[in-house]
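Excluded from the complex is one protein chain; the other protein chains are retained at their positions.
Per-chain residue numbering starts at 1, and chain names A and B are given in the order in which the chains are listed.
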Amino acid sequence: MQNGKIGARLKRIIRLHELPSCPASWHNGYKRQRGGYLFSYASGHSRKDVEGMITERDVEHIGMLADIAILREELGEFTASFNRILEYFDILDQVTGDETDEDVAVNVFREDEVVPSLPPDDVLSNAKETEDGFFRAPRVM
Amino acid sequence: MAEGTLTFSPDDRYNAFLRTVSPARYGEGRLSGVPVAVKDNISTAGIETTCGSRILSGYVPPYDATVITLLKKAGAAIVGKTNMDEFGMGSTTENSAFGPTKNPRDETRVPGGSSGGSAAAVAAGLVPLALGTDTGGSIRCPAAFCGIVGLKPTYGRVSRYGLVAYANSLEQIGPMAADVAHVSLLMSVIAGHDPKDSTSLDAPYAHTPSPDIRGTRIGVPEEFFGEGVDPRVASVVWDAISLLERKGAEIVTCRMPSMAYALAAYYVTCMSEASSNLARYDGVRYGPPADVRKPWHEAFQERRREGFGLEVRRRIMIGTFSLSSGYYGKYYAKAQAARQNVRKDFRRLFAEVDVIAGPTMPTVAFRFGEKSDPLSMYLSDILTVPANLAGIPAISVPCGKVEGLPVGLQIMGRWLEDERVIDVAYAYEQGANP
Partner (left out) sequence: MNVIVGLEIHCQLDTKTKLFCGCSTDYRTDGPNTHVCPVCLGLPGSLPVLNRKAVEYALRVAKALHCTVPEESVFARKNYFYPDLDKGFQITQYDKPLAVSGYLDIEGDEGEKRVRITRVHMEEDPGRLVHKGGTDRPRYSLVDYNRAGIPLIEIVTEPDLRSPKEARRFLNKLRATLEYLGVFDSEKEGSLRVDANISIEGSERVEIKNITSYKGVEKALTFEVTRQKNALRRGQKIVRETRHFVEARGVTTSARSKEMEQDYRYFPEPDLCPLRVADWVDGIVLPELPDARRQRFMDQYGLSLIHARTLTGDLRLAEFYEKVAGTDPALAATWVADTLLGELNYRDMSISSVPPDVFSGLLSLVRARVITDRNGVDVLRVLLDELKEKGTCESPEACVERLGLRALPADSAGGDDPVTKAAREALAENPRAVEDYQNGRKEALNFLVGQVMRKTRGCAKPADVNRVLVSLLGKGA
């Protein structure tokens, strides 16, 4: 904390954003990305070749895990952006401390009292596939 | 005014609205007959609610969000649902499945996001009041870009019941209007405890803005003026801070080291939560149906590929990855630790100062297509996400222009001190427009 008259402080601050070495390390990832080297790895490298790199096969696997289909032609763009973004996230490796939140609210309840359910028409009105009051879904087996 | 209906037929040349309601009904109360625009991720009974996504097209909620119930009780007329980045995922409103919204201040530029439709509707004078939602700056960014006022309330102060979840632990519904007094008025209608939201706080808002900020200590973190912040924007914001000093506030520069990883912490958290929140869109209960002739997983994967835009799918997949076994510790757990450090930083700062000020956005409104690289778009949120990570109130108030485009001054306050944030913004507004 520093106190002082506004003129001096203004000067100080202007100096801050004139100097690229100011403490804002949050743009580390941004700088690296601008260097363009993220694109310098040709596809075909496995993760073992370049440590931490996500391959197209990894992206396909993540798509499976997330239950999202990926079109062949989308794979390259997803792979490239995943790598840029995850590389930016690497900055979290520097974080110390734990995740416990001391001042969070606890014990929020409702009483065990019945509240009317939705009218049947409202329940099914948004579903396109219904049968005898049931929703219809693709087969699971 | 008594009960009635009003005709709402705006000249929506900026594509601010996804749909309008006309005639719109209104009742008696403080907002009787006042048209209010509502972001399309807030559930409105009987009015389609799509979150700007194809996956929810045709979905008509059978219930009102708590804020809508409160608005109706106050007599307001819900006149339409505004455009947004799909599920709130974006800072430009270009990610809407229904076409982008234009910035009324410059049609070649984005209105900001994700509450771009609400901001544009207010900026274009189509409505006096609008609801937005703010997960990492989604109220403040478009407010800044469109030259209006937008408040992200303290987390828990406004009920999230009926807000379609994107990142539950970060987001809040908040008021948007052309000036601070209207933002304050709308806040007084929507704030308050809601037993339907377990994270809701019992802290109603009944405040009249006061421009007297003598003795208020304003902290200015150096990081808010670091690299990446357009020096012209920084300069305009500093002028605004100087004005506050002339009004009797005391300015204190300070540091916020956790800013180094706040953005990464924010994106890991919101993507993780989103990956889970968006799993329910299977087409069984609402939305375009999955193909019931196909096996479940195949139908579901196709449904999601077709229904979600590129950025939504990207965030779901990265969020899924960062929660997956083997990566949880590296990403999600670290992000939560980082989040605690952000909170600690604020706690430390707020022991010394009453509010924290800086620019809302590092630049003025982008041109369309300027942020096509996702990471560069993410980086533009760096100044707004800390308030969401800490759950504290933050407001953006117009504070000048750069090359004719609006710049927003951001004021962040202590937890539950939305009133003080409003007062400082009001003091600036009154001082700048005497």
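Criterion: a contact is a pair of C-beta atoms (placed from the backbone, for glycine too) under 8 Å apart; a residue touches a chain by one contact, two chains touch by 3 or more.
What you see is a predicted model; the values in this text were computed from it and never measured.
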| item | value |
| --- | --- |
| Touching partners, among the displayed chains, of the absent chain | A, B |
| Given B:R13, B:R30 or B:R280, the one touching the chain that is not displayed | B:R280 |
| Absent-chain contact - pick from B:V21, B:V36, B:C51 or B:M412 | B:C51 |
| Contact residue for the chain not shown (choose from B:S272, B:S380 or B:S396) | B:S272 |
| Those residues of chain A which, in the complete complex, touch the missing chain | 65, 67, 104-115, 117-118, 120, 123-124, 131-141 |
| Interface residues of chain B (partner: the chain not displayed) | 41-43, 49, 51, 56, 59, 61-63, 65, 160-165, 168-169, 195-199, 272-273, 275-276, 278-282, 284-286, 292-293, 296-297, 300, 320, 323-325, 328, 332 |
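Just so we're on the same page, only the chains that are shown with their structure count from here on.
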| item | value |
| --- | --- |
| Mean-CA-position distance for chain B and chain A (Å) | 17 |
| Of chain B, residues touching chain A in the complex | 58-60, 62-63, 156, 195, 198-199, 201, 220, 222-223, 225-229, 231, 234-235, 238, 242, 245, 250-255, 257, 259-265, 267-268, 275, 279, 282-302, 304-305, 308, 310, 313-314, 316-318, 320-322, 324, 330-331, 333-341, 343-344, 352, 373-376, 378-379, 382 |
| Interface residues, chain A side, partner chain B - complex | 1-3, 6, 9-10, 12-14, 16-18, 20, 22-30, 33, 59, 62-63, 65-71, 74, 77-78, 81-82, 84-86, 88-89, 91-101, 105, 108, 110, 118, 122-123, 125-129, 135-140 |
